[in-house]
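As you look at this complex, bear in mind that one protein chain is not there, while each of the others sits in place.
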Amino acid sequence: MQRHIVLRVTTKLLMPFILLFALYVQFHGDFGPGGGFQAGVIFGAGFILYALVYGIESAQRVAPAGALRVLISAGLLLYIGTGFATLALGGNFLDYGMLAHEPARGQHLGIFLVELGVGVTVAATMVTVFFNFASRGQD
Amino acid sequence: MLLSFLAVLAIGILRLRNLFAVVMLSGIYSLLSAGLFVVLDAVDVAFTEAAVGGGIATVLMLGTLALTTDREKAPKPGRLQILPLLCVVATGALLIYGTLDMPVYGDPAAQIHQHVAPRYLADAERETSVPNVVTAILASYRGFDTMGELAVIFTAGIGVILLLGRPRKRRGGPSGGQDE
Amino acid sequence: MIATHLPALQIVVPLVSAPICLLLRRSGLAWALASIVSWAALACAALLLQQVLSSGPISYHLGGWAPPWGIEYRIDAVNGFVLLIVAAIGAVVMPYARVSVAHELPEEQHATFYTALLLCLTGLLGVTITGDAFNLFVFLEISSLSSYVLIALGRDRRALTAAFQYLVMGTIGATFIVIGVGLLYMVTGTLNMLDLAERLPPMSENRTVLAAFAFLTVGAGLKLALFPLHFWLPNAYAYAPSAVTAFLAATATKVSIYILLRFFFTVFGAANTLELGTLENLLIPLGVAAILVCSTVAIFQTDVKRMLAYSSVAQVGYIVLGIGFASTTGLTAAIVHLFNHAMTKGGLFLALGCVVLRLGSARLESLEGLGRRMPLTMFAFVLGGLSLIGVPLTAGFISKWMLVQAALEQDNRFLAAAVAAVILIGSLLAIVYIWRVVEVAYFRPAPEGDGEGEIAEAPLSMLIPTWFLIGASIYFGIDTSLTLGVAKRAAELLLGGGA
Partner (left out) sequence: MDAPGLYNYWIVIVLMMTGFYVVISRGNLVKKIVGLNIFQTSVFILYITMGKVSGGTAPILAEGFETYSNPLPHVLILTAIVVGVATTALGCALVVRIKEAYGTVEEDEIQRQDDAT
């Protein structure tokens, strides 16, 4: 698909909006539908679109396998890390109330952090899975 | 109405042997059920189902088809599959039997809406300062479930890396191809 | 502070080390971390069990939310014991895995392999420890997905089909469990197991509850390879990498049995389920059939790994039989056998792993003369086999003895005699299949001049874990105060209803 000028241009035009929308979904999940998981999926899908149009190689230059491995782990570690932080602050595991002076604020912060963790891992996993399938077909 | 559409799709999936069409139909199935979820007030779920079922799962299956084949072999003629049919009918009958004592659809007085759920609706905003109750439960009240869910994704990710990764080395992969 | 958070740490420490393992990338480092973590998990489980035995059930509220709104971890004598089994097997298999995995998998997969093994351990522990019905499903899926991957890593290509078959059956099983949990939630409005137990008794006639019961039973039955839902198991165990087989054989089915116990007795309440008469009418015949059919099939296997896999299904039959009696003795027998069989079968598969390391396969004819070439390994195998048969002074004897007692307690004389006879026949069949291995290994001359050099004994890092488990299966046949004591308390707890 790399030679279709229309696709290339449209993709280029769409990309920022897709990624922006992903971020919106990520951070607006507290108020409307959405959250880390959906945002991760959209972000991953946007990236996959890029890979489809511009070729796997150029996509892999943006996100090399090693970096993806780190990101997959980082999201999960962020989630569990939040849990450990609440433990260290004297609460039960994942008791976000401990993260700030006011329990409700702490909750909000905690939810924000874990949703971020979810988003990162989901996006990275999707892209990894896609790359693995795609590069399998190349030889 | 939507439900009957779904039923038609499901039967189509059962009958068709062109796997490409089957995968497409299953994508549509997911999108339609996402529509149904909106009708049933589950907007978060609808969003996710559309993105995941209609999006990722379909892409994955198409990728699989590209690497394998898109035709299903015709089943052997004259061989009725009685055992699976019996299994399914028995399970279905059991479920229908189970529905007989279920609360009527949408009944607000049903037990399910009385015990645990009201507390979330009443207190979630005050306790977590998040107005989307689904997010509040997902990330806080049942945050540990979500951590487990993230671990499941993580597992799938490393599973795919283990199974499909590094095709350059060793033809047929590290664990395939050698008979005995 | 650590003591109060032990229940969370039990799960979270292995879980957090999984991504770290992935990041370490180096085989040796990943292995070292995995081993240390598995030992920490064992220490955790031991402390928890001790705490439970001395001061009663522990409840831990994750996220600080009180159940039934939040998720609760609840540990009593039953799952404390199962936790100990799972953690102990994990702690034994991890050190063992190093040489075995280095032999069976390419270098670059090692770190990821340990990650998957840690996830599997986490999942199994999480299923055991949780007091929330839906959380159980989530952790069940962590363990299942990682075990599909682990099985698919076997060297034979049949490992792939075995893993796929397991994936399909496992997913159906898990979905059935979800349906069951959903139906229960529908009529009670809660997901917490204790809360469910309180709310269910008035509805014992409710047809939705009955359907939920059936779905949970079938779902757990698929997972635990309850005869006749066992057909995914032999292939999966036969073609998985050795360390994985040993780990899964000793833990995965045990945890599924725990799920069954938990739902039968804690959630539905012993009295409720007994009224339905399902236990006796359903489980006893299935257990009997499993013992007879699968022991017989085991005799005709030419691959020793497959043989032991069929024997596992038969052993699950003994456990199910014990549950079927639904008496204190019967349940004690079942729970003790959970432990004893985990030790014995784990040890046997580890011994086989040593054989596979040296011979490259576990086919019966390739074992010729191995008794002299790998004396320590084969002797461990023979001792494990004795325990499997149920020879006195082995752990296997204790469980079978309890089981016969439970059978004889039954009012129905005919049933009692028949079941006791079946247990005896099962042991005879076990003698036959173990004897086939012994005969080939000890009484046939070694094939001459086929390989370069002698086949050496397995390395110590594999022999010690093997002997550790085999030693345990002998030790707990002589000193039963720990196993029987805990199992009895667990059985009484289960029959006493919720608390």
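Read from first to last, the chains carry the letters A, B and C; within each, the first residue is number 1.
The rule is short, and it goes like this: a residue touches a chain if its C-beta (ideal position, glycine included) is under 8 Å from a C-beta of that chain, and two chains touch if they have at least 3 such contacts.
These figures come from a predicted structure and were not determined experimentally.
Undergrad: Which of the chains on display does the removed chain touch in the whole complex?
TA: Output: missing chain touches A, B, C.
Undergrad: In the full complex, which bits of subunit C touch the chain not displayed? Write them out.
TA: 134, 137-138, 141, 145, 148-149, 152, 157-158, 160-161, 163-164, 167-168, 171-172, 175, 178-179, 182, 185-186, 191
Undergrad: Tell me which stretches of subunit B touch the chain missing from the display.
TA: 1-4, 6-7, 10-11, 13-14, 19, 22-23, 26, 29-30, 33, 36-37, 39-45, 48-49, 52-53, 56-57, 60-61, 63-65, 67-69, 72-73, 75, 81, 84-85, 87-89, 91-92, 95-96, 99-100, 102-108, 112-113, 116-117, 120-121, 124-125, 131-134, 137-138, 142, 145-146, 148-149, 152-153, 155-156, 159-160, 163-164, 172-173, 176-177, 179-180
Undergrad: Taking the full complex into account, what residues of subunit A touch the chain not shown?
TA: On the subunit A side, contact with the omitted chain comes from 31-33, 37, 129, 132-133, 136.
Heads up, the rule we're going with is that only the chains that are shown with their structure count from here on.
Undergrad: By mean C-alpha coordinates, which chain is most distant from subunit B?
TA: C
Undergrad: Roughly how far is subunit A from subunit C, going centre to centre by Cα mean, in whole Å?
TA: The computed centroid separation for subunit A versus subunit C comes out at 36 Å.
Undergrad: Among the residues of subunit C, which ones contact at least 2 other chains?
TA: 15, 18-19, 22, 62-63
Undergrad: List, in ascending order, every residue of subunit A touching at least 2 other chains.
TA: 69, 72-73, 76, 80, 83, 93-94, 96
Undergrad: Looking at the complex, which residues from subunit B come into contact with subunit C?
TA: Touch residues, subunit B against subunit C: 94-95, 97-103, 110-117, 119-120, 140-145, 147-149, 151-152, 154-156, 158-159, 161-163, 166, 169-170, 174-180.
Undergrad: Once bound in the complex, which stretches of subunit A touch subunit C?
TA: For subunit A paired with subunit C, touching residues are 69-70, 72-74, 76-77, 80, 83-84, 87, 90-97.
Undergrad: Mind pulling up the subunit B residues that touch subunit A in the complex?
TA: Spelled out, the residues of subunit B in touch with subunit A are 43-44, 46-48, 51-52, 55-56, 59-60, 63-64, 66-67, 126-132, 134-136, 138-140, 143-144, 146-147, 150-151, 153-154, 156-158, 160-161, 164-165, 167-168.
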